[in-house]
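Dropping the structure in here first, questions after.
All protein chains but one are shown in place.
Presenting chain A:
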Amino acid sequence: MDTEIAKTQEERRRMEQELASLTSLTYDRDLYGGTDRDTYVSSIPVNDDEDTNVDSMDSEVARRLASYTAPKSLFNEVPRGGEDDDNNLGFKKPSRIIDREDDYRKRRFSRMISPERHDAFAAGEKTPDPSVRTYAEVMKEQALRKVEEETLKEIAQKKKEEEEAAKAEGPKRRNRWDQSQDNADVPAKKAKTSSDWDLPDATPGIGRWDATPTPGRVSDATPSVGRRNRWDETPTPGRVADSDATPAGGVTPGATPAGMTWDATPKGLATPTPKRQRSRWDETPATMGSATPMAGATPAAAYTPGITPVGAIDVATPTPSAINLRGAITPEQYNLLRWEKDIEERNRPLTDEELDAMFPQEGYKILEPPASYVPIRTPARKLLATPTPMGTPLYQIPEENRGQQFDVPKEAPGGLPFMKPEDYQYFGALLNEEDEEELSPDEQKERKIMKLLLKVKNGTPPQRKTALRQLTDKAREFGAGPLFNRILPLLMQPTLEDQERHLLVKVIDRVLYKLDELVRPYVHKILVVIEPLLIDEDYYARVEGREIISNLSKAAGLATMIAAMRPDIDNIDEYVRNTTARAFSVVASALGIPALLPFLKAVCQSKKSWQARHTGIKIVQQIAILIGCAVLPHLRSLVEIIEHGLNDENQKVRTITALSLAALAEAAAPYGIESFDSVLKPLWKGIRSHRGKVLAAFLKAIGFIIPLMDALYASYYTKEVMFILIREFQSPDEEMKKIVLKVVKQCVSTEGVEADYIRSDILPEFFRNFWVRRMALDRRNYKQLVETTMEIANKVGVADIVGRIVEDLKDESEPYRRMVMETIEKVVANLGASDIDARLEELLIDGILYAFQEQTSDDANVMLNGFGAVVNALGQRVKPYLPQICGTIKWRLNNKSAKVRQQAADLISRIAVVMKQCQEEQLMGHLGVVLYEYLGEEYPEVLGSILGALKAIVNVIGMTKMTPPIKDLLPRLTPILKNRHEKVQENCIDLVGRIADRGAEFVPAREWMRICFELLEMLKAHKKGIRRATVNTFGYIAKAIGPQDVLATLLNNLKVQERQNRVCTTVAIAIVAETCSPFTVLPALMNEYRVPELNVQNGVLKSLSFLFEYIGEMGKDYIYAVTPLLEDALMDRDLVHRQTAASAVKHMALGVAGLGCEDALIHLLNYVWPNIFETSPHVINAVMEAIEGMRVALGPAVVLNYCLQGLFHPARKVREVYWKIYNSLYIGSQDALVAAYPTLEDEHNNEYSRPELMMFI
């Protein structure tokens, strides 16, 4: 198989190379500095429905499928039983978000938290404060960046051509160079590439354009912030120099709003020396940037005031003091150091003593080092070899250093929670124990916010809760600015964990609600941080993100939202546009689509840039995905808005338009075809003229639109599209294949498409192109192909499909055989086997047997299920083949491999019923004996399956005809009951229970008693099913051999310590009582109550409670018998006694309601009633329920009379309890109370009497 895969891959690579050589432009290799193109995805998923929360597991598999491995779902399956680590209990270790993000998602770090913007609503007619950015400024900036980007591309392009030209004609070179210099500033349109597939695409492309051409910019995480300076309209010489000197540091101001404003505002430009900003620039050590690879990710490094690192920090190998300088290092560095230290420690050379200790004294000789050996003296190697000071095992006299923290975080003052090293840069200021009085009010406020945030982030749940509440309550007091300036950088922290992000997002949510319109200047800031949540792979993160954006848009209003997001719509970075489109769709669903329609229309028709059109259309797509069928009322307008995109000049716009149409059609299904009328023509025309990705998108749209049509049209349009589809059957592109399969499925399943047409036109090509081995290798292809084939089978019938693929059951590739088997299974299970003729039947059974026997992989259920499905579908027609099948099974039961034996046993349980139908009882008896002989199996999984097979046989042929006879079989099962493996236990107890139920008389009573003792142990099982089966088995056994002995065993078991065991025992007693009538059990049970032991008495009471629950109205005969016992229990000092007795009373009362036992019940109510003042939750709950039971049994009037005495009691505590009882009485039987209310005296103004009730005829 491996060779096959290798071959395919080789073929593919060759094809791609050919393709690459066809295109004239291959400059990206030069540009990217030899990045390996092979690491790119070769086809971009056209259906980006990864966020429609279908099945994230699938996409996970698909993304990683480059390497060959089992499906992820198998890895994810946790082994059950065994160790009880936290994961098994459903607790997740805290995980960092960044660890599971891919490169695309990590691009969120490259966005800056934009400075606040001008709020036109608040300001009214005033001229905007120059310190905030206005819409116009932002737009201008955006445009500038675009021009810059284009120019850069232009330059690159020119250089490229330059070189090519140089190669071609040497002497002309000079000339050209000069020209290009002149042209460099003119933003010209980028030359169109000849191949669709080679456009610098969304994911890898644009963001990196800027990374390479300018030398000295190391971190490509900083796309343009730093550079913008150079292109600024009025550059200040001093600053440009600055930003060049500290390339990575240039990111830092992006996060700090104060630092960023100079970029846009003339004020900042005019005065190039604001104190804060200046100092920060100067203090950041130059080498810091290169030491932190993720400089862009630690936006707020400069936040911690006063901790500017001193000298030593920029040394290449950090010393401990440098490490401990709080806040001076990034978390990455910190972790790196931790690991380094750890690894150094392990890898240090072994000393002679250690070696001596390791090796035996004799038998080894110590050799002299060869004369030529010279120890390494190269400084670089040496540096690595010497352990860092941290790891030195030798003792050093420690120097007194009060600033040092010894890895232990300084005790946070004022009861603040623990601070992680990563947090120092955000919260470090809190550790400076300054006198709060001396701070300015603003600083005090900041400190307060920081404290609260730290408590929310790292605190205990109660701390967190109060902090959250304070933040919410004081939100307006703190003000939007200080709050968001603190919260948002935290959310960009690279080491953030899921839980922390959840909490911070929650803070934003609450604060938003309070701040309301004050949030306007910060809308974009918040969006930058929240938008990445929309594409998070975690479903709940996506939901959270949506909620925040929805609330944000409600708080800020449509105009502000549009103003904030408009500039991002044609951002050059695809990531920004993508997230913005998603955010816009959330805004649309929050504020209503009609409100957004005019804007969307304008954006989709933008003439300025294709990016804007692309994003606008993408918004429509996202709206459709997000709100589903709610698009219907606006369907026509949405389609009208985007329809022109099908003929757009840019192919990406065409693609996204088609995808949006597909999303709209999917959301609208099965309605709304009339809205798509206008796009039918361009779509169907388009598929003739387009190729590649665009064609795929068009086909996808068609696939979703066809199912909406009437039968007649569907048939016509299907035929129109089909020849293109058939042509594309051969496409080598995976994505195209998937889409074609899907479209075929959609077309075939519509009503108007006839079976004959499918048979003659589609089937031959379909099978020729798709039913090939290669399709079985990709999981997604595999699934899609099986589904499509099933859909076709629904139209053309079983025989056609099975007949075509049945031969392939004997194919040499196993994955392919598996795919064939799965298809046959599904088709046959769905449609039955009546179409299959004798010849085909023979082939089928033959093929299945072959496939079943030849399987080697672990994923065996497909074969098993397929076998079972086919045999069950054929029913009696299998009879001639049964001997052969059984022969195979017997042979495989004897196989060396455990897996094979297990499958064979499983197969028996699948086909037992059919064997019975074929009257092959003798054969089954024979199999029974064979299985019986294998009961010594040592693999628990296999043993479980063998027991399951035996159970299936016993079930089918009955107790009397069973071979081996039951009296031999059961004693063999008794020791197996001791087995602790869950599967064995479950199957064994099922089998034993079955025998106890149906064939107890075949086994001596003593054997049953022995089994009873074993069963007690099984009450401890973890699995509920096993415990339930055990308890039921007690009932069967008691019925078979009489309750006395079983009961004695069970009553003794009440003395054990384990609670679960006792609970199960009480349930078993109750079941025994139910199956053998209560009178056989009650005397012994009540007698047991006299044992002066808490557990036993409680057990008895609990049994009584279950007993009365099970026997229901049968209880009326026993109620007088147990009343004295319950009296006693209800007066006991022990709370649990009273609680359990109360629940017994409840069940009793509910059981005997209306059967004339009121006297006993009132008597019991008198004992229950004093317990109403209990405070323990379980007790009071039981008491209230008992009273409810009494309400049903005695009628509400009686209970009301008990209530009336306390409703107006002088003590509030008493009144509260009584009103609670009254209320549940009232809610339970409001109407019935009307007749029972007390007569109230009239007061001076008020008439309280109810004269109607006095009327008498």
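Odds and ends about this structure:
Just so it is clear, a residue touches a chain if its C-beta (ideal position, glycine included) is under 8 Å from a C-beta of that chain, and two chains touch if they have at least 3 such contacts; residues count from 1.
As a working rule, contacts and distances are computed from a predicted model.
The protein name that UniProt records for the chain not on display, among "KLTH0C08734p", "Ribosomal RNA-processing protein 42", "Nucleolar protein 6" or "Splicing factor subunit", is "Splicing factor subunit". Checked against the hidden chain, the listed residues A:A669, A:A898, A:M959 or A:L1233 yield one contact partner: A:L1233. The missing chain, though absent from the display, is touched by one residue of A:S440, A:T856, A:Q876 or A:N1245; that residue is A:N1245. Within chain A, the residues in touch with the undisplayed chain are 1175, 1177, 1180-1181, 1184, 1207-1208, 1212, 1215-1216, 1219-1220, 1222-1224, 1226-1227, 1230-1231, 1233-1234, 1237, 1240, 1243, 1245-1248, 1250, 1252-1253, 1255-1257.
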